[in-house]
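Of the protein chains in this complex, one is absent; all others appear in place.
Our next item is subunit A:
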Amino acid sequence: TGSSLIGWMMREESWVDSRTVYIGQKEPPPGTEAYIPQRFPDNRIVSSKYTFWNFIPKNLFEQFRRIANFYFLIIFLVQLIIDTPTSPTTSGLPLFFVITVTAIKQGYEDWIRHKADNAINQCPVHIIQHGKVVRKQSQKLRVGDIVQVKENETFPCDLILLSTSREDGTCFVTTASLDGESSHKTYYAVQDTKAFNTAEEVDTLHATIECEQPQPDLYKFVGRINIYLDRDEPIVRPLGSENLLLRGATLKNTEYIHAVAIYTGMETKMALNYQSKSQKRSAVEKSMNAYLIVYLCILISKALINTVLKYAWQANPNRDEPWYNQKTETERQRHLIRAFTDFLAFMVLFNYIIPVSMYVTVEMQKFLGSYFILWDDDMFDEELGEGPLVNTSDLNEELGQVEYVFTDKTGTLTENNMELRECCVDGHVYVPHAICNGQILPGATGMDMIDSSPGVDGKEREELFFRALCLCHTVQVKEEETVDGIKRGIHQGKSTSFYISSSPDEVALVEGMKRLGFTYLRLKDSHMEILNREDEMERFELLEVLNFDSVRRRMSVIVRSSSGDYYLFCKGADSSVFPRVVSGKVEQVRARVEHNAVEGLRTLCVAYKKLTHEEYEETCHLLNRAKLALQDRDKKLAEAYDVIEKDFILLGATAVEDRLQDKAADTIESLHKAGMKVWVLTGDKMETAAATCYASKLFHRNTQILELTTKRTEEQSLHDVLFDLSRTVLRQHGSMTRDTFSGLSGDYQDYGLIIDGATLSAVLKPTQEVTSNGGNYKEIFLEICRNCSAVLCCRMAPLQKAQIVKMIKASKERPITLAIGDGANDVSMILEAHVGIGIMGKEGRQAARNSDYAITKFKHLKKMLLVHGHYYYIRIAELVQYFFYKNVCFIFPQFLYQFFCGFSQQPLYDTAYLTLYNISFTSLPILLYSLMEQHINMDILKRDPTLYRDIAKNSLLRWPTFIYWTFLGVFDAVVFFFGAFFLFDNTTFTSNGQMFGNWTFGTLVFTVLVFTVTLKLALDTHYWTWINHFVIWGSLLFYVIFSLLWGGIIWPFLNYQRMYYVFMQMLSSGPAWLSIILLIIVSLLPDVVKKVLCRALWPTTTERIQTKRQCLTAEQSTIFMLSQTSSSVSF
């Protein structure tokens, strides 16, 4: 499954245009063909976004494209232009702060990118010009230049390999920086150019390359080279991805190479691949935006109401302009514009209802909060020495909302640590553990042997089988520097060299063969060398490799033995090999294969056929023709393979074990209990995958398995099968009430669905006509899936995985999906799902790089979702709701005040309070709450996955909750305002008879406000660490100290002194204290009562557990106190 063949389905994608490259910038011999010269970009890589000149305008433009920033800018500009109740600094300062910090951050990041770009663009490359090696800067490289690359250098652009220092024209390359695979890959020079070894020789080469225009797929390339040796017809050779050296890869184990540049600069495959991923947005962010729109509407309607009322009220000229309060001349003019500016002024007055600081706080919460994942000790993997990675912090809370988990099998559920368990040759079972260097140990006889005494003929077959496995693979031998020791090293089985392959199965097989006595040594001069049981070297000439692909699910090699016989060895999945077998002990092998598959082993079948020389020639011809095709090469190759790979003689089968990852079953069970549906998407075959599913508790013993596979659809039509299944599922469903929670109880029939890739694509076929029942297949299929607790999709192609994710995402409940995988084949689904999680596994880092989060082991998913996801969700939900709440509390009294000040936009609070309310008085407690809150202990969350259901479906941010919070805010605001109103109502409340003015009124409201919203948060806090204590009491103290200071001095830089001693005078009055206490209690009362009543009457699971834990700890602590009277309880 690890094969990295993304996009095999995009075959219809046509050959748009081709480019012609003149090697060494030389024109081809005239008259051959009329080439149109093309222009290509230079080799400069630009990853930076800005230049020195356009930074400020471009950055500002990008920042103000965010709707929130734009809104604040508008408010700020309105404040600048018209006469508004509050000074422009109140909104300008926070906005300026936010914009500057973001700009500095982005500028710094871009500066780093510039530096990196410059370093890359200016690094020297060696170009062959006129037979000499010339040093040039990398950015000056042009298409068609011949480049010399030395060992351990990185390729400066995409190159076609012409010749290497090695005689066989191969070179080794590691693409670790491209896709994370650290294995050495072999690339081949064009056969006809590999002789051009030195700079002078290469310069004499006269050839052109035709190839496709650049495309981002790293593993796909087609082109052809025309070599003009003499005046004759050019020699035409095919070029494939095995000839293409990619920018970013590094040359290894090869002294030097010569290659010609074909794609440069931003057209290299690496550059094309670094285009940014699409931005994922979390469900919380979507709700937040919806709330914003609601608040924007509230804001506008408030402003509108006030404007209308203002003009109604002002209709009386004695109100509009009483003798004591005349307008200036300019104010008297321009009636129409005045109405509009009045509206804008009201907008400005109330604009704090949507605060800048909410965005800043949310961003900070996400950014800082993600560190808790990075720091988590439980998710640290000692073996790899790595912990989890957070590639984006935007989706933290989405981890708490997952409803569907799509997981890869190999490497994700399983270790991807393959080991050959047994092989079966014509029914004889060999167990490598029991066999050492060909000696069958006594223990092996206990195995399930069908025939324990192979005859002479059997012996021959057996050796052929072993040879087949030694030859039919693409494994490389990684040599350590001691070249002499290779043979011995491998023979002794340790240390000096080891096998590398992109597929761990192959390594397992070759290593297993070694233990059975056949050691693969190396590929040298296109001869494969193996060491047989008698320690004799056998050499086979490797003629053709028919590479593995996920459609054929098999690979073949054609070799010529030293005796001159041609063999074709094939290994592949049983389903793709058995139909092509004409003889051999098919039945015994099939029985064994099925037995192994049920055990959860990965099985492969091995077959061969002997070719005559003529047959070989024909095969060669067939292959070359397909390889030379520029158009539809893949299709033609597939056809050719189909013709070649048939009439096999079955040799036997192998079984490779891939152990389940640690605690995989436990994790899956927890996810199930947490209400998530787990789907396994694998390329593996059904039996193996199903076995893994049973082992990992995805399917239970009493799970009724529904099959939707090719096997069934061959018997019945797809239509009938689908309807059958849906009837089965729905009958069950109809007989019981729709209680999803009782899914845990025993009497509920569990369904598991198995579907394979072929059937799936039939189901999803878009041309599907609407059936008689009204719904199309897709709907029925979704309905079946919805009622199954587990679904296994086997034989999936990478793109099909993404298709499934997309289909579920688009289904009518719009569930949140999570995809987890480790290989390049999982990248598409990781990118598609709402949350993509990569596992840093054996199959390279590509999945981890494209994911949103990367973890080291599947089991860490449990903590990631159940603990971190849960916490992040409740934290951000409270953050969002609380922010809106506290701003309603803040602004609604101002709105009410307008009714008592003649709708004159008189602010209730002082400018300093307006500015600092969101920035400092109430910002830190909520930020720290949203970082620290733990409503339930981590261990309980982990132990009891059902708690995850309590927050499913964005439950804390639904409209009723939002409306509750908003009404709470309005209620509190009304309490603040009218509390102060009645206290001030035409009387005094000082003991010296002196009166208070409007600023004292505002300050009283503001004081109650700050205390109430902070204490409201304190009531919501379930986890009081010293930090929470510090910020909550600290910010209240800060408010008091600030107010004392702000009112304590005649501030020289201010043109008004309205707050002078207002706060102190207020505090000197007893009734002010009494009313502050009263109003705070009244404001908090409904929320407390609501909480207590809900907890007592309709408790959620979360609340029950909290209560229970409360009782338990109370009991424990009394026992503890009783037993250990002497020890003091520590905090």
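Just a few scattered comments:
As a convention for this text, a contact is a pair of C-beta atoms (placed from the backbone, for glycine too) under 8 Å apart; a residue touches a chain by one contact, two chains touch by 3 or more; residues count from 1.
Everything below uses one rule, namely that contacts and distances are computed from a predicted model.
Taken from the listed names "AP-5 complex subunit beta-1", "Tubulin delta chain", "PIGH acetylglucosaminyltransferase" or "Cell cycle control protein", the protein name that UniProt assigns to the chain not shown is "Cell cycle control protein". Which of A:N325, A:S583, A:T612 or A:S717 touches the hidden chain is settled by the complete complex: it is A:N325.
If you put the hidden chain back, the residue from A:F340, A:W375 or A:W959 that touches it is A:W375. Of the listed positions A:Q137, A:T474 or A:T1101, the one in contact with the omitted chain in the full complex is A:T1101. On the side of subunit A, the interface with the absent chain consists of residues 85, 318-319, 322-329, 331, 371-372, 374-377, 380, 382-387, 744, 871, 900-902, 904-907, 932, 934, 937-938, 943-944, 946, 979, 981-998, 1000-1002, 1019, 1022-1028, 1050, 1055-1058, 1060-1061, 1065, 1069-1071, 1074-1075, 1078, 1081-1082, 1085, 1088-1089, 1091-1093, 1095-1097, 1099, 1101, 1104-1111, 1113-1114, 1117, 1129-1131, using the contact rule stated above.
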